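Omission of a single protein chain aside, the complex is shown with its protein chains in their original locations.
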Amino acid sequence: MAGTAQHATERRRFERGPDRLAAGAAVVGLAGLAAGVAVGPNVGWDVFFRSYLLNYCFVLSLALGALFFVMLQHLTRAGWSVALRRVAEFVAGALPWLALLFLPLLIPVLQGRPGVYKWSSPDVVAGDPLLQAKAAWLNPAFFTVRCVVYFVVWSLLAVVFVRDSVRQDATGDVGHTRRLEWWSAPGMLLFALTVTFFSFDALMSLNPHWYSTIFGVYFFSGAVVGFFALLALLVTGVQRAGALTASVTVEHYHDLGKLMFGFVVFWAYIAFSQYMLQWYANLPEETAWYFARQNDPWWRGVSLLLLLGHFVAPFLALISRFPKRRPGLLVPAALWLLAMHWLDLYYLVTPRPLGASYVPAAPLHWTDLALFVGLGGLFLAAVVRPMGRHALLPERDPRLGEALTFENI
Amino acid sequence: MAAHPVEVDNTWERPGERAPLVTGGHTFASLTDTVCAVWEAPRPPRAWYVAFAISVALLAVFGAMIGYLIFNGVGVWGLNNPTGWGFDITNFVFWVGIGHAGTLISAILFLFRQKWRTSINRFAEAMTIFAVMCAGVFPGIHVGRVWLAYWLAPYPNQMAMWPQFKSPLLWDVFAVSTYATVSLLFWYVGMIPDLATFRDRAPTKFKRIIYGLLALGWTGSSRHWHRFERAYLILAALATPLVLSVHSVVSFDFAVSQLPGWHTTIFPPYFVAGAIFGGFAMVVTLAVPARALFGLKNIITLRHLENMCKIILLTGMIVGYAYGMEFFIAWYSGNPFESFIFRSRALGPYSWAYWTMIACNVLAPQLFWFKRIRTHQLAMFLVVMAVNVGMWFERFVIIVSSLSQDFLPSSWDYYRPTAVEILTLAGSFGLFFTLFLLFCRFLPMVAMAEVKTVMPHADPHAHPHAHVPATRRFDYNPDEFDQEQPA
Partner (left out) sequence: MSHAAHTAAAPHAATAPPRPAALLVEFDSPGALLTAAEQVRDAGFRRWDTHSPFPVHGIDQAMGIRRTRLPWIVFVAGVVGCTAGLALQWLTNATSAADAPPGLWTIFQGYNYVISEKPALSLPAFIPVIFELTILFSALATVIGMLAMNNLPRHAHPLLAHPRFRRVTSDRFFLVIDADDPQFDPARTRDFLGQLPAAVAVETVPEDRSPTALPRGVVIAILILVALALLPPLLVARARLSKSTEPRIQIIQDMDNQERFKAQQAGPFADRRASRPTIAGTVARGDLAGDAHLLTGRVGDDWAAAFPPTLEIDLRLLHRGRERFGVYCAPCHGYGGAGDGIVAQRALRLNTEGWVQPTSMLDATVRDRPVGHIFNTITNGIRSMPPYGDQIRPEDRWAIVAYIRALQRSQNARLDDVPPEVRADLR
């Protein structure tokens, strides 16, 4: 095939570098966590746990986006993406580690802390007929059971999809590909249900009176935007470090740019659908959620920044093919989108529900930063560590040839 | 070319190879001959005449029912006080939904580089146009005083009246008319090169002039092709959000209201998925007989049908997901009106319609998990017929069950369609199939130029006279390359 000669001289494995980087990231991450815990008593543990939830959902959503991407490529028998798939697998591979990091979030639920999840406090529920009606779903025990189910499903899917792909590097057996293709369809079904209910449980129930049927799709759309941004950054990083210099071409960046653009528009569509319907019908139990985000100057600013930064700006910036084919322009766009994805989750998690009995605290805290560094560092460590142990692309995937010679029309 | 080519099984999956999308050893010339044969044949197959006669008879029924309605007023329908929308809007949403697959296959699959779209996009687009025409009839006739329907359009007038732009029904006017226009453009632009083929093969001067006018003087110039491809890509990129917007706007007709069962935030993407689901079912419904009748089995292959079945399975599950979310949130909301209406859907007066919908839309497509069924034409046909029925019932359930039991139990009433409504629905199929059969006979049913681009011979680097393999292989053996060894 054309262009095979160049592939002969590229680096496809790292040695020690990833281990060193992962160790550094883990140290920084632990330091961040420690700092967060240290300032915890000063800002209040409610604030601490909300910060933790925010940053945890940020890294988790990126890993879930990766799992989605990997399964989607198998489901559609995609050829173009094979050269990128291993890096996405590394990101999805962080899911079992993230399951461990979820455990601290069970503390406020089991403690019945009304500042985090109102419904977890028996005192609050006793005075709230709506929460009593929902108690069959929103109670600490069932919440814990559901979360265990989510993380078991995700961890198993991540382990299966990473392990078979890595094993194929050694065996070259097409059977691995077939097995993953078989798993991708039921996997996707499980993924859709678990992600939806996770978003209901972890995020929507922060305002337990409020409800929106589209919320699961909203969370998913933001997660995928964040993941594609992260993938573009990781792939650029790997190339800067001297590997995959020939396998990953401008054509792959072009496609990543298209996917980023497409999901930015999809996110806007979903966000607008939810906003439009609740704004228009103007039912008090629904608009309370937007009321908290629109009638306070800070949160109105955040909403407008989301509209401009999560949709208008990237829409205009990525609509042309020019930036998509230039990694130098795509990287800043990806960084921006990651920041916007964080802001999106901040907008979901942090605003206090209307009528919250406690004093509204400042909208940003040191814990937000400390735990961002903490969870981000540990997540990065989990993603980078396997880069030193496995090839950086599925070397013997039967569709790799297609990916290497792929061209956009 | 044999009139009835043998079925080739190209549904195999071998990772690293891509199955051929055109079977039967076609060359460019034989492909052109096969597609043009439908039009060049002195007369169409007998089945075409039978189908056409039935369609025209139904079309006459349609016209008679609309005339009867206009003459007598909307009282000839079974609408009652809480149920102000019945068959009329159900049929509208049903047909608009069907009208989505054409542009979806063309636009979204084009953007996703799904090459198999080329064999089916033309007649799926035609289906879109005709379905949107059927859809457009219903809001037009349901307004009562049909002759004043032009008031929907914004134009300066002596009454100093303007449309209320904050009304979702007006968004519908803009969305559906834009969609009809852009779909027509997309269909026509894509057809220009094939109309030129008809022009160049026209047996009579009259046909040469007609198709010549339609082909706009297309010469296949590469400079033209360059802008043509760009324009086609842009149209696809425009049509994709348009498809989403149209059915989202249709869902807004319901969802911006406060009626339980209508007001739920998942409606826009759920309606879009439902439209794609129903639209693909209709494409398969048309493709299975058409490919047999017109000898197109090597062009619309078994693989095309199987792919469509997979999409039906996927979108059917998305629709099932939306049903589930509605039910869950109806309970979770703690709103007694919400939970009542959903209990009533499953157990109330319209539960027969609800369970028909579930059986057809959620359960029937599950058969497509099995490849045996995805590749068996009769089984597939039965499933997609179930989906066609189920998608009609979905709209019926949404509209009628919510309306007939509104907030005030004293105003509840059971809606029963009259014979006029049922005959109007049947008649709309007459309009649809009449147009579709005329299209099959007189216009290029397969996008010949596009199918040629996905044939292996289209690769300019393939040796022109060597044997061109039917499958595309991407040979790559990692052991051939010396990797830079880690030092």
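A and B label the chains in the order they appear, each numbered from 1.
Quick note on the criterion: a residue touches a chain if its C-beta (ideal position, glycine included) is under 8 Å from a C-beta of that chain, and two chains touch if they have at least 3 such contacts.
Source: prediction; values computed, not measured.
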Candidates B:Lys115, B:His224 or B:Arg343 - the one touching the absent chain: B:His224
Hidden partner chain, touching residue among B:Gly25, B:Gly67 or B:Pro154: B:Pro154
Candidate in contact with the missing chain, chosen from B:Ile54, B:Val74, B:Leu111 or B:Val189: B:Val189
Sole residue of B:Lys166, B:Lys205 or B:Arg372 that reaches the chain not shown, by the stated touch rule: B:Lys166
Absent chain, residues of subunit A that touch it: 272, 275-276, 279-280, 282, 320, 409
Touching residues on subunit B - with respect to the absent chain: 27-29, 32, 145, 147, 154, 156, 160-168, 170-171, 174-175, 178, 181-182, 185-186, 189, 193-194, 196-197, 199-201, 212-213, 216-231, 234-235, 238-239, 241-242, 245, 249, 252, 448-450, 452-453, 457-465
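In the analysis below, only the chains that are shown with their structure count from here on.
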CA centroid of subunit A to CA centroid of subunit B, Å: 34
Interface residues, subunit A side, partner subunit B - complex: 1, 4, 7-13, 15, 77, 79-80, 130, 133-134, 137, 172, 174, 177-178, 181, 185, 189, 192-193, 196, 200, 209, 211-217, 265, 269-270, 273-274, 276-278, 280-281, 283, 285, 395-402, 404-405, 409
Residue numbers on subunit B that touch subunit A, as the complex places them: 13-16, 18, 113, 229, 241, 244, 248, 252, 255-258, 263-269, 317, 321-322, 325-326, 329, 332-335, 369, 474-476, 478, 480-484, 486
